[in-house]
Structure formats: structure tokens, C-alpha cells
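Just one protein chain is left out here, and the rest sit where they should.
Read from first to last, the chains carry the letters A, B and C; within each, the first residue is number 1.
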Amino acid sequence: MIKKKDISIVLCGPAGRGIQTAEKLLVSIFRKAGYHIFATKEYMSRVRGGSNSITIRVSSESVKALVDRIDILIPLDRIALGHVEHRISEETLVIGEKDILLNPDYKLPCPIMDVPLTRLSKETGGIIYSNVIVTGLVARLFNIEKSVVQSHIKQAFGHKDKKIVGRNIDAVSRGFDAGKQMEPDLRIELRTRTMSEIKNEFLINGGEAVSLGAIAGGCRFIASYPMTPSTPVLTFLARHAEHFQIIAEQTEDEIAAINMALGASYAGVRSMVTTSGGGFALMTEGLSLAGMIETPIVIHLAQRPGPATGLPTRTEQGDLLFALYAGHGEFPRVILAPGSLEDGFLLTRKAFELADNYQIPVLVLTDQYYIDSYYNLYRLQTEKSKNRATVMKTDRKYKRFALSKDGISPRGIPGYGDGFVEVDSDEHDEEGHITESSTVRINMVEKRLKKVEALAKEALPPEWIGPKDCETLVVCWGSTVHIVTEAVRHVNQEKMAVLYFRQVYPISPEVQDYFKKPKQMILVENNATAQFGRILKSECDLEIPKKILKYSGLAFSVEEITRQLQDIVA
Amino acid sequence: MIKKKDISIVLCGPAGRGIQTAEKLLVSIFRKAGYHIFATKEYMSRVRGGSNSITIRVSSESVKALVDRIDILIPLDRIALGHVEHRISEETLVIGEKDILLNPDYKLPCPIMDVPLTRLSKETGGIIYSNVIVTGLVARLFNIEKSVVQSHIKQAFGHKDKKIVGRNIDAVSRGFDAGKQMEPDLRIELRTRTMSEIKNEFLINGGEAVSLGAIAGGCRFIASYPMTPSTPVLTFLARHAEHFQIIAEQTEDEIAAINMALGASYAGVRSMVTTSGGGFALMTEGLSLAGMIETPIVIHLAQRPGPATGLPTRTEQGDLLFALYAGHGEFPRVILAPGSLEDGFLLTRKAFELADNYQIPVLVLTDQYYIDSYYNLYRLQTEKSKNRATVMKTDRKYKRFALSKDGISPRGIPGYGDGFVEVDSDEHDEEGHITESSTVRINMVEKRLKKVEALAKEALPPEWIGPKDCETLVVCWGSTVHIVTEAVRHVNQEKMAVLYFRQVYPISPEVQDYFKKPKQMILVENNATAQFGRILKSECDLEIPKKILKYSGLAFSVEEITRQLQDIVA
Amino acid sequence: MDQNRYDMKDIDIAWCPGCGNFVIWKILKKTLDELNIEPRDVVIVSGIGQAAKMPHYLRCHTFNGLHGRALPPATGIKAVNPGLTVIVESGDGDMYGEGGNHFMHTIRRNPDITNIVHNNMIYGLTKGQASPTSQVGFTTSVQVNGVILEPLNPIALAIALNASFVTRVSTTDEDQMNKILKKAIQHKGYALVDVLHPCVSFNKVNTYQWIKKNTVRLEDTYDPEDRSSAIQRALETDKFSLGIFYIQSGRTTFEANLNVYRDSQEPLFSRSSEPVRLQKFINQL
Partner (left out) sequence: MDQNRYDMKDIDIAWCPGCGNFVIWKILKKTLDELNIEPRDVVIVSGIGQAAKMPHYLRCHTFNGLHGRALPPATGIKAVNPGLTVIVESGDGDMYGEGGNHFMHTIRRNPDITNIVHNNMIYGLTKGQASPTSQVGFTTSVQVNGVILEPLNPIALAIALNASFVTRVSTTDEDQMNKILKKAIQHKGYALVDVLHPCVSFNKVNTYQWIKKNTVRLEDTYDPEDRSSAIQRALETDKFSLGIFYIQSGRTTFEANLNVYRDSQEPLFSRSSEPVRLQKFINQL
């Protein structure tokens, strides 16, 4: 009998074989049962075939990070088994049909629960039902009631043809019964349950967190071109465009996207684009335009491994410095990097506020791991979006680029007031007309760059997670935060803390204080060249020689960071 | 009588009024006479009208930098006079027609040589001859023989209609005679002459230096889209394409340009693009592709003030950090920044060698001031371009991305040998085929980044100009070098030296040594945010708090730097 | 021309004396005035080039964006505030070269904007390289042996893409330009107005005289509603016909298709945010 507080289940199989369906069913069953859930996936850049895997953690305590460890493995074919082999230990329980999964001379280091999937699925209606069969089986192992499982199936397939619903119920029941026959010591028991706490929560992934944040931030316009892993934000806003009165347009390319969004923003609505590496590269000229015409824009940049097309469906934190310096010429910007789902919501909302208040481009940096990971979370709370520099009604004397102390000019829009709103990608005077005066040029450069000071002052400080008087401080940013935090807990609860940067540029000037006490610092980044380390260096004169870097295209696991931290502090 | 070693003449007038013709004539006359010449221009982004100016320095010693000082000013209209007013001192001699140039209540602080240009030009054939008239006048002031001046006119206009040649000779002669009548104390005498030394030299500007360097580097293909100030390199190569067997193609946009050049490079010829800010922004995805497919490419990036369209015809060093981090993902690159014309030639040649040897993108960073400035220079010497990693003949086992110790794989091209040459913008295996293996990914990331070490070792060290045991070291890069060097000579010959970076990335590791001795360091950059300072900080841990920055869209003048250096060391 | 509501005070116009741009400028101001459209309701959007400097010379709202990228912001502006009259000013390089992809896809999108292209068959601002409409053999500092690419035929292209209004006019026929521009602005949907005009500084081939000689008005009996004959006429190569080649009246505009305007015509910018709606949504997820 597996008795743990925290069980990790891995589903693995080729694209198109339904592991997502199994995932959805299991997650909804576990949720209903009152467990904490975390799930994430890694998948290939293809529509059918290959090997993709989903890791689900089911726990009686809050879990938010990827682990390597597999407690229960459900591989749909032999290739799938090979795909995750390095994660299998003696304590793993593999569920599946022995003959399909193993070749004669292969010795699995762990028990296998041999399920006659071929027969069972044939009895149900075909191989495509294997995913539902194993779902029933796993549910049984977790001591879920049969009727509960069946009702989940009904709910999930309810919109389909009756025959199909019936077959799926049949499939899940056969799986359930197969599970029942298994030895009782294969049963799983989660040590404690915390039902009540979770009941009111909801499950969202990173893509949804960012999308909800955009809506909360008052986004009314999104123009984008599909690109993994950034597309979910476009599809989410498109799906709910009508409900939230948003224009969601798929453009011919990324250049059109950012320029169209800038037009919409110029005309008065909060606008965004969502993109990834190569698409962002194409937007850099438009980014520079936003800087010049001081027109707010939010850019969601979901990173994936580069250069070029790279690994389209995998993860990396490799575009940070590019994001920081992208666009020709000199102009201010802000880069936010949510690591928690809550931050995905809050920071994206804040991105719209900052963009509006300072009339600048604001980047929200995520990555595939962040976008595709989810866990249960309290129901996010909305509020009327703060908007200091709200659009003003213009008068006849209106000047779009009137010089001001803080570099911010009152923002008018066409069709609201008696003034003319004129913007120009050339250097321009206060009215927005092309100029070649070097005096005006100097004033305008200074006007634009003046915003940097206030932005730095307003910068979100990093979050200190752990004991204030730690010996070792582990520095990370964005999507790695939960992984690092869990690892630190394993290594040394008392003497190690995490410093999580959710804003990576500009950096709050107080940051140096954080670095004074700890004896040792370790930097964790999901890239090869420690890009955030360079920012800390050039912006705050902080050097962190000890680094944990990963650039295989995959996210860190808790165990990986744990091991490497142990090596360093040993 | 003006007796100086070094006279600065400024021609100023609206676009389309022939100040360039006057410049060409004067320069060829002075050259023939054996003077050193430096000239540069600043001009507006328009085809007719406005006010442009050309500064020509005529000297008995080598001069290579812009001065503010005007010894002789030739303004073609009142606006022109106003345009350069701040550069006029009591010692300036203004040449022109009083009634046209001055309004009644305006008091010029200096002598004006009142020339009846309206009458003289009317006698010749119209106002368009004023430029040639003043040319004759200035020649006379410099004691040039009339016949010499006339023969220059013949040479310059020889290809035109006889009547036009005659009129121009008439115009220049009238100017000459007008000059003769002027008081002898307005005559100009250059103190020493160094005829022989200059006779063998030639005059080229920065654009030509880069273009000749490209030809010397074996460039066979250039694809580009016109953009000031980068276009001269395209037009130069296009003009001489036939002679040097080069394909020069104007593309539909910058994206096509870099991708086409990469195709040509893949197929085996040395290829380049020339562009400026916004065009470069559009190329960043292609830059990242070059990094991924390890295909050599030289990018000439002629900077102009941004953001966005900015000041299209003006100068700035504002794209350094963008150039350094442009392109998504992580891959090596080199950035060279010629300051002298000789370096324009040598470094562009070297760019092609580096690109080929390391199979990487190499950027040559110039700016408008650099491109449009010229002086006399020894005849550059060519040599067979070095090419360590020359293209190999492939065999059947050929693998384009074979792993190797230094990260460099033997480079094959299609149609030369029995192997297949396969490149892929996705992460790929040694053969160049798409892969999702994380092991291969790690190997390939490391393969690409391994080159950085060798590149750093091979980096050109900065040049130390001045006393080795200086107290103050003035650090600069690229186009400012001559200006800074001349200024330092004015401030303190003995205790001040210049450190000129011609390679700005990667930086030679020995650089730290240069910074150990001097008591004080001063950084000079033609931008607002001290971008090179950030590189010194993040790459070499060097902080230079004292900075001289300029971001008006204009180049520094010698006097400006002199003054600011004096203020700092005072 | 009399003082009109689009005139600006104290402007220094960067165009060369004698350039066709002045004619387009004059006619544009006149047409807008005659249509009785208030400057406060007009946004002129442009890219970069000599033509694209136009917004600086008219009293109205302006968005002078990036080279080649005038159409996307124009679409964005129109989408969030359909009450505005949106006019795109562009050059042949700007629109058909750098901006070619947006040209094609904006036609497909069909926002209600008027796209005026100053077609001088050359890159003016960058001092005389070939543009996509330069004729074969035309020599420049880059095309030293003459243009070898097939000139782009914007009229045929737009009709092939089923643009909803396609016209070619010329600065040599001001009267026609004025009349047609009026219709183009009034047309509901994307309208291409390709204007032939001489670049006196750099294009020594396609001069005023050349344009005069090589253009002819479409006959009065010509029916612009017939796509098939429109494209035939567009493909003719002996002379450049002037007039409205093609009108497709029935087509819905991009904005009209947007569901944000299904129940309300209020421009998007003035709608207030609804945190309660979002909270409800979150609570139901």
C-alpha cells in the first residue's frame, strides 16, 4: 500500500492517444475528492505520434512544482515507457499491459501492475478506450467510489453521442473493476485530506492566469499570430471576446500584430499582443515605435528554447536579455516575470496599469512550463483597474508630447475632446510633429528616459521566501520559483531562503540590501548563459558565481534542484 | 591674414542648392595642392530645402575629426547662417552677400566678406551658380592659381554639355576675381605644407572604407533594403558588382535581405547585409537563424538616432546593446566598431573571416558620422583573405553539425562533394535533422556556445593611444576615436591617454589590465545611456562613473570633448 | 485654393518644389472639406517616405508610424473607434514593398479605410532607388543596369484579392482625382487609391509629361461593378487607365463584422471596465 502525502502520476503516450482525456478525468476526480493538484506536461512539436507526458501530483498539501519522481506510471506504449525511463525508480508502480510495454530481455526495476488492456479495450470498443480504462483503474486505487467515477465520465462526455458516453462508462467501469482485483497493498492512501480548503478553489494554468489578468487589466484588444507556447492567451481571449467585449484578431504576421495593437492603443483602448521568440523578434521594430510614440502596449512573451525555431513546444528562460534590449534606440520598458499563477494574474493586470500610467511598453515574460502548468488556487479577486493617467479629454491647445517634470504627458485620444492627437515615429516636438531640432531632440530623449527613475522606484521588490537570517540565498526569477522553493525546503529549511524576482527590470534599488547578509548565493536559471545574472551585475553590481543552469529544453524538477543545491552547500 | 596650420571651412545651405558640388570642388583643389583634408556633413531628412552643412578641414597636418570652430563660413542663405550661428566666433570669416544673409538688426560677431553673389550669379546664368562662385573665391583666398581652379572645373563638369562647362568656368573665375579684390589680410596661409606625403594617398569616407573592406573580405553577395545611413555600402557594391563579380540585390524588405543572404552563404559565398536601426530590428529573427544554422553572415549596422524612425539622417551610438542581445535564444556573435577609416577596411575584412571561421554572424557597427566622414589615407593594401575554415568537399558521411572540440564543424556546401548539406532552424542533430532529444539539445547548445571562449581569446584588444603612464584614461569605441584623441591632445598631452575599443564584443580578457594604472577613467559615448559602459560592467566588472554622453543627434566636436574633459580633470 | 479647415499654420513642407505630392495634398484637403468631414473626426495614418510625411501638413489627428506599417495601425484605430474617418497615406515603396504583406491582408480584412498610395515609381526619401512599381530597365544607383523585376501592378493585385474599391488616378488629372477621392472616402470598406505622380528630383523617366502621355481615362461607359472586366482592364499594358476599376458595394467591413459592435455602436474606448463580470466568470470557472 502506497502511503504518502503526495503522489505523482505520470501519463505518457503518443500524441492523439488520449492522455489528455485521462488527465482531465483524473484531475476532476481528484479535485472533487478534495486533493491538492498540480499538473504539467511536456510534449513534442507534432500532432500525432511521438511521446508526450503529463505529470500530475495529487497531494494533501499544496503542491506547485514538477517532480521527477514517478509514483504511478501509465505508459500507453513501449516508446512511452522508454521516454520516461530515467524517472522510474524501485518505488514506482507501472500500470499497463506487460506484453505491450516490455520486451523479453528488459527488466523493469519496479513492480508492474499487469492490466489486460488489449482485451479490456477490445471488449469496450477499441484501443482508443485504453486511456479511459486506466482512469477507472487509478481511481479505484485511490479508493474513489465507482459511482463518482461514472458520474465524472457522464459530465465529461455528456455533450457527445449517447453510444459514446455508454462506451466510456463501460470502459471506466472495466478499469475500475480491474483495479479492485489488484492486491490491497497496491492501494493508495493519501495521509491527510483537506477537502474544505480546496472546495472553493479553482484550477487554472499559466496561460489562463495571464489571460484573466489581461481581462482584469482592462484589455480590449489583442492582435496576434499563433505561436507556441503563446497561443493559449490568444485563444482564451478570442473564446471570451464577446463576453468581455474584446477585439481578438489573428493577423497576417507578428509585425501587423504589434502595429495594429499600437493603433488600437493610440485610439484609446488597452491593447496587447502575445507571442514567442521569433515572433517577438519580428515585433522589435514595433516595440521601438511604442517607445517613440509613448503608446502603451503589453507584450506577453512566452519563451521557448531558441535560437530560431529551436524547440517549439519546450521551455527555456532564454529571451530575457533580448527582451531587455530589444528595439533600436533608447527608451524605457518594464519586464515582469510571474512565477506563481497568482502572479500571472496580478502582474498581467499590473502590466496594463504600468503601460498606461507611464505610456510605455510592458513585457510579461513567461515560458512553456509556466503556460502549461496548473494547480488549485483561491478564486482570484478582481478590482476596478487602477489607472492614474487615464485618458483625458483634450482641448484646443492639446499637445500629445507636452514636456513635463516626470516625462509623462497627459494622454489624449482621437475623437475625445477638441484637440488633435498626433504621434510620429520620427523624433517630434511637443505637438507630435517631425522635427530636426537638436534641442527638441535632447528634451525628448530626456523626457522619455526620465520615466526610468520613477519606474525603478515603483519596481516590485523580490520576494524573500524562508528564514530572514539564512546562510544561503537561492535567487530565481519567473517560472522556476515553486520548483526552487520546494527544493530549498528539502535541502535545508532553516538555513536556506529563496529570493524570487517577479519583476526583472527595472530592479528595485533596495535589492542590494537583500544580498548583504547571506554568506552564500546561488542563482537558478533555465538557460545556458545566466542572463538574469548579467542584469544583476550591470544594474546592481551583484555577482553570483554559483549557478544552477539548465538548457535541455525541459523545466527543472524539484529533485534536480535539490541535488544541485546539496552539492553546492555540502 | 589668417595664418593657421588648420583651417575649417563650413558650407551651409538648403538641400538642392549645390553645397556638395562646392565641397567636391574645394576638396579636390585642396588635395591637389597637397593639403590634408577632413570633411563631414550633417543633413536633414529631406530632398530639397532645409539647412545642411558640410565642414571641411584643410590642414598641413593630418586631421580626422569634426571641430565646431569655423574659420571660414559660406552660408547660402539667412537660414543657413542661423543654422550654424552657435559655431561662429569673432575669428570666423563669413563669406556671402550681406543683404541676403543679415537682417538689419542682426549683428554678426565677426567680419563678413560681402560678395555680390546675386549680381555675379545673375551675370553667370542664375542663382544656382553661387556655389561655384564661392568656390573660386575661396580658392583665391588660399592662393591657388586661377588656371588650376579652372582645370578642376573642367574635370568636374567635363562630362556635361559644353555650355554648362563654360558657365561654370565663368562662375568660378568671377568668384576668383572677387577674391582677388579682397583685402590681403583676408588671405589664408597654411603654415606648412606636406605635399609629397599626401600625393600618394586617397580620400575615402566611412561608407567606402566598409565597402572596400567587404570586397577585400571576399564578399560575393549583398542583399539589402535602402535605409539611411547604411545605403552607401549597398550602392557602392552595386556600382562595382560587375567588376568584382558580386550579386547585389535590393530586396522587398529587410527580412528578405537577411534570409536571402543566409541562403547565399549556405550555398557557399561570403554574404552580407547593410542596414540601420529599424531594418536591423526586422532582421533579428534572421540573425537568430544564422546563430542556429551556424551560417556565416556579416551585418553592417549603420546607427542613427532612435527609437523608431528617429532622426534618419543623424548620428548616434544607440544600438550597441540591441546589437549585442538581438535575436531570441543564445548564440555567439562578434561586434566590431571601426573608428578610423583604416579600421573600416580592416575590420570589415576581418568580419568576413571571423564569420567564416566560426560560422557565426558578425556585426560591423558604424554610424552616420562615420559613414559620411572622410579624410586622406594611405592606399589600403589588399591581401588574400585568410580563411581557416574554408569550405570543404563533402563525402558520403558528411554531417553538417558534427560535434567537435571547439564547437566548429567542417563546413560543406551543396553541390561540392558527395555529402548532403542539411540545415534546420529547429534544434537538430549532427546531420541537421530536427530532433527533440534533450541530450542532443544540450550538446548543440554547448557546441554553439563553446565558440565564445575562442572568440574572446581572439578578440582585438583596445588600442592605447597616448602615454602609457597616464593619469586619466579616456575610454571610447567606434566613430568617436579621432574626436576624442584630438581633444585629449588639447587637454593634456602628457597625462591623458585614450583607450579605443574597435571590438566591442566579446572583449579581450586582458582588458582589465589596461584599467589598473590610471587614476581616473572617463567614458565617452554618443548615446544617452552609456551602453558600452554596461558591457564593460557586465563583461569585465569595470565601472566608469565619469561619463561624457551626447544624444542630440549630432556627433561630438573636438571642442566639446575638450571642454568636458577639462571640466572633469579640473 | 481658399483657406480651408484642414490648413495648418506655419509649416515648412519638406517636399521638393514642383512635386506631385503638393497636388495630392491640395486635393485631399479640398476633398475632405467638400465632404464636410470635421478634422476632429479624421485620422491620417502613414508609414515613412516622402508621401508619408503628408499627415504633418493637415490639421487633424495623425499617426505617422513605421515604414511599410501604416495599414495595421489604421485597422486598429478604425476597429476601436469606427466613427473616425481613417485615411492611410503611403508611397509605392512603403505600401507595395516593405508593406506588401499588410497590403494583401488588409484588402482581405476590408476595414473601412481609404488607402492613398503616392505612386512615383521610385523611392523618393532615400534618394532614388527602384520601387516595386519601377519599370523594367529603369536605372538607379542600386539598379545600375536597370530594373529586372517585373513591375508590380497594384490595381490587378487588388482586384485579384477582391478589394472592395480599386482606383488609379493621377496628379495630371486633378479634377478626376478630386471626384474619385470623394467616392473612395465615402465608400464603406477598404479603398485603394493609387495616384501616379512625378518625382521631379529623382525620377527623370516617369515625368509629368510621361504620365500625361501614358495615361487615359477609363471610358464613361465602363462598368466598375464587373470584376472580370475590371481585371482585364487592369492587366492592360499599353497605357495606364485612370478611373475607378472596381467597386464591390455589398461587402461587410471588418468593423461591422466585429461582435463588439453587434449590440452597441459605442466605440470601444468609452466602454467602462467590468470587474464584476470578470469576478462572476472566475467564480464559475
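Please note the rule applied: a residue touches a chain if its C-beta (ideal position, glycine included) is under 8 Å from a C-beta of that chain, and two chains touch if they have at least 3 such contacts.
As the structure is a computational prediction, the values presented were derived from the model and not from experiment.
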item	value
Chains shown that the absent chain touches, full complex	A, B, C
Which of B:2, B:127 or B:434 contacts the chain that the document leaves out	B:434
Per the touch definition above, residue among C:14, C:117, C:156 or C:192 touching the missing chain	C:156
Of B:241, B:347, B:362 or B:484, the residue in touch with the unshown chain	B:241
Candidates A:238, A:442 or A:460 - the one touching the absent chain	A:238
Among B:58, B:141, B:156 or B:223, the residue in touch with the chain that has been omitted	B:223
Contacts of chain A with the absent chain, listed as residue ranges	16, 44-50, 225-228, 231, 234-235, 238-239, 241-242, 248, 250, 252-253, 278, 308-309, 312
Residues of chain C (touch criterion as defined above) contacting the omitted chain	97, 100-101, 104-105, 107-110, 132, 145, 148-153, 156-157, 159-162, 227-228, 231-232, 234-235, 251-252, 254, 257, 259
Missing-partner contacts on chain B, residue numbers	202, 204, 212, 215-216, 218, 220-221, 223, 240-247, 249, 251-253, 255-257, 259-269, 271, 285-286, 289, 293, 379-385, 391, 413-416, 418, 420-426, 432-434
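One rule holds for everything that comes next: only the chains that are shown with their structure count from here on.
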item	value
Computed distance of Cα centres, chain C from chain A, in Å	42
Chain A-chain B separation of Cα centroids, rounded to whole Å	45
Distance between chain centroids, defined by C-alpha means - chain B, chain C (Å)	37
Junction residues of chain C, two or more chains touched	14, 48, 66
Sequence positions of chain B contacting 2 or more other chains	44-45, 50, 278, 308-309, 312
